[in-house]
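Contents: one structure, followed by commentary.
Removed: one protein chain of the complex. Kept in place: all other protein chains.
When the chains are written out, they are named A, B and C in that same order, and each has its own residue count from 1.
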Amino acid sequence: MRRWRYFGYRLLFALPVVFGILVLNFFLIRLAPGDAASVLAGESGAASPEYTELLRQKFGLDRPVIEQFFLYIANALRFDLGFSFRNDAPVSELILARLGPTLLLMLAAFSLAVAFGTLLGVLAAVARNSWRDAVISVATLICYATPVFWLGLMLIVVFSVNLAWLPTSGFEDIGQGYEGWERGVDIARHMVMPVAALGLFYLALYTRVMRASMLEQTGMDYVVTARAKGQSEGRIMLGHMLRNAFLPVLTMAGVQAGNLIGGSVVVETVFGWPGIGTLAFNALQSRDLNLLLGIFFISACLVVAINLIVEALTIALDPRIQA
Amino acid sequence: MTESMRPSRRALLSSAVLATVGPAQAQAPARAPVRGGTMVMIVNPEPSTLATYAVSAGNIPPVTTQIYEGLLTYDWEIRPQPMLAKSWTVSEDGKTITFQLQEGVTFHNGQPFTSADVQYSFMEIAKKVNPNGPVILAELQSVDTPDPMTAVFNLANPAPYLMVSLSANNIPIVCKSVFEGTQPLQNPSANRPVGTGPFKFGEWNRGQFIRLDRNERYWKPGLPLLNRIIARFIPDAATRSAALETGEAHYAAYSAVNAADIRRMQANPILGSTTQGYGTTAATSVLEFNMRRPNLAKKEVRQAICYAIDRQFIVDNILHGFGKPATGPLSSVFTTQGFYTDQVRRFDVPDRLEIANRLMDEAGFPRGANGVRMSLFLEINSFGEQWLRQGEYLKQALGQIGINLTLRSEDTATWLRRCYTDYDFDINEPFYSAGADPVVGVHRHYVSSAIRRGTTFVNNKDYRSPDVDRLMDAATREIVPARRAELYHEAQRIMVEDSPGAWLCEVQYVTIFNKKLQNHTNRPLGTYSAFDRAWLER
Amino acid sequence: MSDVVLTLDNLTIGLPKGADRAAAVSGLNLTLRAGEVTCLIGESGSGKSLAARAILGLLPPRVTVTGGAIAFDGQDLTRLTQKQLARIRGDRIGMIFQEPMTALNPLHSIGRQIGEVLAIHTAMGATARRARVEKLLADVHLPEPSRIARSYPHQLSGGQRQRAMIAMALALDPKLLIADEPTTALDVTTQAQILRLIHELQREHGTAVLFITHDFGVVADIADQVAVLRQGEMVESGPRDAVLNAPQHPYTKALLAAVPRLAVPVRPVEAQGLVVLESIGARKSYAAKGWFARGRATRALDGVDVQLHRGETLGLVGESGSGKSTLARAMTRLLAIDSGEIILNGESITQLTTKALRPYRQKIQMIFQDPYASLDPRQRIVDVIAEGPIIHGAVPAEARLRARDLLRLVGLDPSAAERFPHEFSGGQRQRIGIARALALQPEVLVADEPVSALDVSVQAQVLDLLADIKAKLGLSMLFVTHDLRVALQICDRIAVMQHGAIVELGTATAIFTAPRHPYTKALFAAVPGASWNQSIPAAAE
Partner (left out) sequence: MGAGLKRFARNRMALLGACVILIVVALTIMAPFLFPAGAFALVGPALQPPSARFWLGTDALGRDVAAGVAEGARTSLLIGMSAAMGAVVLGAVIGGLAGYCRGAVDIVLMRITEFFQTIPAFLLAMLLVVILSPSVLSVIIAITAVSWPGIARLVRGEFVALGGREFILASAGLGASGPRLVFVHLLPNCLSSIIAVGSLLVATAILLETGLAFLGLGDPNVMSWGLQISAGRVSLRAAWWVCTFPGIAILLTVLSINLVGDGLNEALNPRLRER
């Protein structure tokens, strides 16, 4: 099928993008002042110059930049992202350990935002200019303007400290030895606030897009056609307009994938969520080059992957797309 | 001492009160200990590695001292107490120390503990890869092992500071067979430590927690009481406080809890607090002046800056009362040994601002048209928010004497390079813990031999005083305490007069704990020692 | 005659406040009978489409029926709820629209969209529906009905889509079919086929048809009854022949007079002048969209040779995609060609750079199709007209002064100069466009479908203006149009284009009286109302 061949091309196009990110990130981060060995030595208290030099050698920081670059690319192709001297562990191992929670957080926030955003957008569009529309619009505007970290802190104060309904932070209750279903529930409880903090902004965004998109569809000729067929309004909405109106939301969702990762840095820091965002911030602070490179690479791969998924969904929903 | 000079991020908040607190236990265990349970302690930030034998970051020992043990531990007066060494004798000349070791101790991997492990830990690990080894063990020539339960330390010169530096957080005893024939820095046990302590390493879920499990074959009978210790990592301060308040976490030491939250937490009925357990990690916030700069090369200018700062304000508003003004390079925790003196030039006089302005005039820096005498940069310590607050205060304070201070906030690596390699700074605001002995934590900031480009947290001020060099050198070898105290008193007077830096505040750390957790702080090392006797009420 | 299917009784449709008039349609009376096609004809804004939509209750928001009744099957449709109306729509009244591309849901297959009608109104199972859909598609003469059923709208041609729409509208054999300008968006040959199809099906089923159109040619071809609408009021109605051949109302007369006739007006024969503009072997292809579309380039110009002589009007006629606009733009160098030469006054201008081309620019000027798109909305009219002279070094003040003269020349008040384009009607804008072109005193005027977006009465005025100016200023003109009637009216010679090539070139008379190429013949055959056009008297003026 031509349409899926098109998807293949998109897949092919993703590769140079990923490679470009690899190249850019490497040189961008090398531009930064500071040397990882001195940071590591700093952590060690008053280290001697000899000791610092030892560290520098250990981590290949004494080699020429070009050599480091080719080493990095060659390794990245084998998905070996080097060694994090600060964490004393392979980068890929560190990231993989953090990938799960971040993916969980992002996908949960993402899918809930898309699902509820679509729903609210439809509700607002249907009841255009009613009080329901007004409430939804005002709420989305406020969510849209609220800093994520602020929202997170407020959620903690209200729901953890004052009401004690939800755990303040973390991924799960360690040491309780939860298994299976119980563990899932436990993780879900920990997820509520981070997902809400991260997702509300996007929820507001998708609500706005969906509302506008629905209103746009309302005036379309095919809607009149469907009415002329004798189709009921409800069916017109669900059967005809929804899918058409959803396409811009999907496109927007793809565009926002990169920002979602950025948002999770802040959210993860606030909620002690053990994900890539926290890792990235710590890595940035301690100038852990290999780790940063790895995180950027993986984030970009993640964004590319999400975009591909969005692309696939779009292809599935929109028959017009083809190579 | 390995804790020395670490600009501890947790540090900040705390100190000076501690020496005055009585040695009595903070809590009187009224009920019989209960076995079992999981203790959750907050460690902040997450350690980057558990290779405590090679890295002296302050966030590592809370975890590793549960696993590794040292030869000695200390009582509330910092007097050596048995640990893996059951007894010891020091020769007349102070150059030979003989340790008798505990019998029946095994490592977590089943290997028996012997004097060979002690020898290996000191000669191969501590002396070679421990960043503080060159200082603490400078005089250690060799370790003899006449029999498996005896270790003899041979010193080149007497080292009065050595006996206070042998606890697990300073020099952990590692298992020789685990390390032999490998690169210590790359040893797999770096992050899966194998020791003799009451808890065994369980798992490390990066970004979340480290789990430590009860060592069933621990050599102290009936211990430990807890089944498990979870060290949790929560990056956000407010969230850490919340975790304690909701009972999710039981214990937080150093500056894991923000000073601003401490009063509120102390009012919480389920929480208790103590300032004990920081006996060898007394911390002082200081300013370092780059004396290579022509402005700062003038003693009057440096003194004027010292006069301009209201240390009590910093204590009250930035440390939220958890600390006290510092008077000089030695912390008042050294009062017990007699090293500390406050008989130095005092900057906290009522007319300090007039004096400061007069000194600036005398130094030849009249106020310009806009009231500014000179402009300087302050390098913001990147290890925590409070340093930015302190910088903001200093900007106001120095403004009063006509110094226009610009704050520069850079990432850690850049900061370190600027201040300790490039020497491209005016004023730096680091934070040092003094260690158990001045030799470990104080000397390196002031002796001229410690002007070593590229080495962090040493004398970056370009302070060269032959008198101070001579006095400190003598104090290193002097084993008579009274004479040693004299030397230090003299050195303090000279240094305060020279003011190569400004000594701001001694920080009082506060440990916040859940009242269900009992018997957690029973040594001066606090969270730098094992929770072998701690237990949880049901 | 036959049974009355639907009666509009004094129908009045109100417009929201702030519209240019209170009622879109006022007091419309119309009777539709089974087996008859009733054409509702009017210019844009006459309210004809709203009247049609009102029948099915499909008026846009805030537009409502404010008076009168719509009697259908013994019910007054204006009194039914949307739910009750929904039962009638698609079942007993079907509707087709102008633009089949947008009227079909782009995301659903054709079969699903037609089947939907069946699913709504019948109890048929899925298999039965599928079979019925294929039968319906076959009925509208679509090849391979099962493939078409699986196709999506974008995969079909415009004519195929409109056929599918018709299949959908007639799926349940409704008593009434409402066709809202169903052929306006189509090429003439396709239009002719669709008209034939509607005619055929309507005869077969005895359906009453309400056919909305603006084209008297279409009326002549298909109508039984005609109603003429102006500004929401019906000015005249009656049987087709009566209205077309003996119009009573002056408006109808004026409209009919404006319809370009399928005839060559008598004009003085002049000696052919020298060649001003020439294309030699011009080729141009467009790469197909998409990155991997190898070898799927469309050939817009396939070696075109054509010469424009001084003082003549050369028509380029063809359907969409024939390359006529491409050729016009290529000859003005607004478009670079792949190979060949464009020669102006004996000089090749094919390879000149933008800068080098500038002196030649003022010799050729263009007039565009869309009067809404061809004026910069942010420029005052005076700046629009003066821009050319200023670019070519005129003193701005003088250029602006001259702009006012030009406005007078094209029949506008000079006070228009200070206003913005959106304050003008389509015809006025087209006049402004002409003034802009004339400002540079060109030798050649290239007009790209200059009247096809205009109402027929305006169209006639603009054509007159063009002819007038051309004569007055002695210009040569290249005139691009899809409408043979217009071409015959204004052009001395006509080039018929198909697939990027000129298939026939000759004088208007020769092309009209003795077309040689089959495509030319087909075009003539497809001209709506061809027979009527020839028969009407040239009078009426």
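As a convention for this text, a contact is a pair of C-beta atoms (placed from the backbone, for glycine too) under 8 Å apart; a residue touches a chain by one contact, two chains touch by 3 or more.
Remember, predicted model here, so these are calculated numbers, not experimental data.
Colleague: Using the touch definition from the header, name the shown chains in contact with the chain that isn't displayed.
Modeller: A, B, C
Colleague: In the complete assembly, which of A:F69, A:F116 or A:Y144 touches the absent chain?
Modeller: A:Y144
Colleague: Which listed residue, C:V117, C:V264, C:A282 or C:L440, touches the chain dropped from view?
Modeller: C:L440
Colleague: In the whole complex, not just what's shown, which of B:V34, B:V90, B:L185 or B:L388 touches the removed chain?
Modeller: Looking across B:V34, B:V90, B:L185 or B:L388, the contact with the absent chain belongs to B:L388.
Colleague: Taking the full complex into account, find the residue in C:R62, C:R79, C:R150 or C:R358 that is in contact with the omitted chain.
Modeller: Within the whole complex, the residue contacting the unshown chain is C:R358.
Colleague: If the missing chain were put back, which residues of chain A would it touch?
Modeller: Contact residues on chain A toward the absent chain are 17, 20-21, 24, 28-29, 31-33, 141-142, 144-150, 153, 157, 161, 215-216, 219, 255, 258-259, 261-263, 265-266, 269, 280-281, 284, 292, 295-296, 299-300, 303-304, 307.
Colleague: Take the complete complex as the reference. Which residues in chain C touch the chain that isn't displayed?
Modeller: Listed in rising order, the touching residues are 329, 332, 334, 354-355, 357-358, 361-362, 364-366, 368-370, 373-379, 387-388, 391-392, 433, 436, 440.
Colleague: Please give every residue of chain B in contact with the chain that is not shown.
Modeller: Counting only chain B, the missing chain is touched by 237-238, 241, 258-261, 263-264, 313, 316-318, 320, 380, 382, 385-386, 388-389, 391-393, 395-396, 406-411, 414.
Criterion: only the chains that are shown with their structure count from here on.
Colleague: Work out per-chain C-alpha centres and flag the one nearest the whole-protein C-alpha centre.
Modeller: A
Colleague: In whole angstrom, what separates the CA-based centres of chain A and chain C?
Modeller: Using C-alpha averages as centres, the distance is 50 Å.
Colleague: Express in whole angstrom the distance between the two chain centres, defined as the mean CA positions of chain B and chain C.
Modeller: About 87 Å separates the centre of chain B from that of chain C.
Colleague: For the complex, give me every residue of chain B touching chain A.
Modeller: Touch list, chain B to chain A: 2-7, 38, 40, 45-46, 48-49, 51, 54-57, 131-132, 134, 185-186, 190-191, 205-209, 211, 228, 230, 232-236, 238-240, 242-243, 245-246, 248, 382, 411-414, 416-417, 420-421, 444, 452-458.
Colleague: Which residues of chain A touch chain B in their complex?
Modeller: Result: residues 33-36, 38-39, 41-49, 51-52, 54, 58, 86-89, 94, 97-98, 101, 153, 156-157, 160-161, 164, 167-171, 173-175, 268-272, 274-275, 278-279, 281-282, 284-287 of chain A touch chain B.
Colleague: Hey, which residues of chain C end up touching chain A in the complex?
Modeller: 53, 56, 58, 60, 82-83, 85-91, 94-95, 97, 99, 102-109, 116-117, 120-121, 152, 154, 165, 168-169, 290-293
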